[in-house]
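A single protein chain has been removed from this complex, and every other one stays in its place.
Showing chain A:
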């Protein structure tokens, strides 16, 4: 600091504060100040800085009107020019350029009105060219001010709203004011200049302004140190151009919307680059949102929204905001929080007390109720459980309450009661024996179980009048062993209901396990597998189907005969039947995905049927082959269940459900009744192909049922006109003789019908 400058600066400050107090003083103060700060005055850098700041502030001030500013502006041009040309302090330069930006419109307007004033316009032009020269070379702090200056030129040299003669004070200084034949400032030149300068401004956003310098000086890469400054400064200066100069909206907006605010993403993700990238993006967004807000119906709204969405997505991609979410607040390690809390001098609710405050017991004899009541003020202390007549209701309340108990609090409460009890039992002399009104002889006390039993006693006492005293000698009174009351015998019906509920629960669990991942390769356990070696769906299915098939096997009446489906539906009584019902429903609820369940269940059924058949009729012929068409146990559960499942599925099956092929081919036993379902299915023209496919598959891969399949096909060929063609192709290969017979027959009938009553010739 230059002490000699103190006095002049002090004087200048006094003048300034006068003007700050009332803007009307500016015209009188400026002439007084200029000799001190102005050109030709050999002022110190301190004074010049003050002077430049003052000029910038003065001509920006809203406290005095523009038309008064004009003559003053003309008087300071020389000083500003001198600052720009003669002083190389960036502080002075910055303020001088700011002042020039405020003054340019004023002088411009003056020249429009007074075309003869060449002198001042020459000064202004010198200032202008000086500033424009600095645009590319000055330090960034000055360059941003140059950007603003250029924006001012563009503003006044672009056509705006036509002047409103009724409100001259609000006249917008724009190219619209300039007469076409102005001698000093030709309209076309101004327009061309502003257009060029606007291009230069927009070039800054896109970083083009540095390319030539880059190549020439092999210097700082783009967006390295000052781009963000210049780019945001430019973006923030464009807003008012868009507002006030409709002529250039399209140009500006299309340029801005070609701008990629995240181009820094290619550079290393330092914390600085991240902040800059976010900042540029945010600034761009603020500009465009402002445009939309001012004119929501405008023609650009749609495009702007698209652009904003695009950069939003890009920002998420680039910055991965999910990782940048504010982390959970960490407790500050210094004492700040405590200090802060102390200031709140208010009963702050204690969030997690380390030790619960336990009120002292009242003096004198205490009841159990008092002993266990840790919170005498609370509502719970006066709560009578007996108010609940319905134990169910009580349960509904109690269970969640118990679940929500905080373990540490419970522990500390138990400890509190324990210590109370200890002090009580040591300090307090036992009162003489009183009739233990509420404590019966049976409910005596055993010290080993102290906490629990004390609670039990307390539970009993709680409802009793509170004047029960601690009974005498509880410590060594024996307690009879407690036995649970014997449960009443279940009726058959109840037992069945419970059984059903158990099964239902098992299936509920099954659905909660979820479907297995189809991708994973599961090795089939087969019949000898351990039913459940893991907690997955397959294990449960195996357990359940074995329960259904094997658990009650042989218990029923063997000669009972096959149960009709009607019987099954009516609800059979056995455990097996209800599991089968549930399995059936489980499969049918999503049969396409659960076809494997169906197959493994039916396999279990088939296996069990055979085992039973062997054990009950050891003399009968053994089962030769799983694929055998003739099953030993015609009456078995297998066929019944298979038919039921098949019938159930056939209702829903569509022509494209190849899963049926798998089902038919993987179930262990096939007979006419099962395969005739295919014939029935083929009555639906859309499912003919599927039926044929099933039969063809069986023919190819299950030779034991080959005959059966062909029989069915022949049958289909005969009875189903729509299936004739498809069936014929296969029959030609498998059993051409069948076709032959039929052709003869058909021929015969044809002849008959053709000839009517005429005699038939042999073919």
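General remarks:
In this section, a residue touches a chain if its C-beta (ideal position, glycine included) is under 8 Å from a C-beta of that chain, and two chains touch if they have at least 3 such contacts; residues count from 1.
Here is the rule we go by: contacts and distances are computed from a predicted model.
Taking the options "Bacterial surface antigen (D15) domain-containing protein", "RNA polymerase II subunit A C-terminal domain phosphatase SSU72", "Ubiquitin-activating enzyme E1-like" or "Translation initiation factor eIF2B subunit beta" in turn, only "RNA polymerase II subunit A C-terminal domain phosphatase SSU72" matches the UniProt protein name of the chain that is not displayed. From the set A:52, A:74, A:144 or A:366, the residue in touch with the chain omitted from the display is A:144, counting the whole complex. Touch with the chain omitted from the figure is made, among A:228, A:318 or A:366, by A:228.
Of the candidate positions A:75, A:236 or A:665, contact with the hidden chain is made by A:236. By the touch definition given at the top, chain A reaches the unshown chain through residues 1, 17, 20-21, 44-45, 49, 56-57, 60-63, 87-91, 94, 98, 101-102, 139-142, 144-145, 148-149, 151-152, 225-226, 228-229, 232-233, 235-237, 239-240, 243-244, 270-272, 275-276, 278-279, 282-283, 285-287, 289-290, 293-294, 324, 326-327, 329-330, 332, 336-337, 339-340, 343-348.
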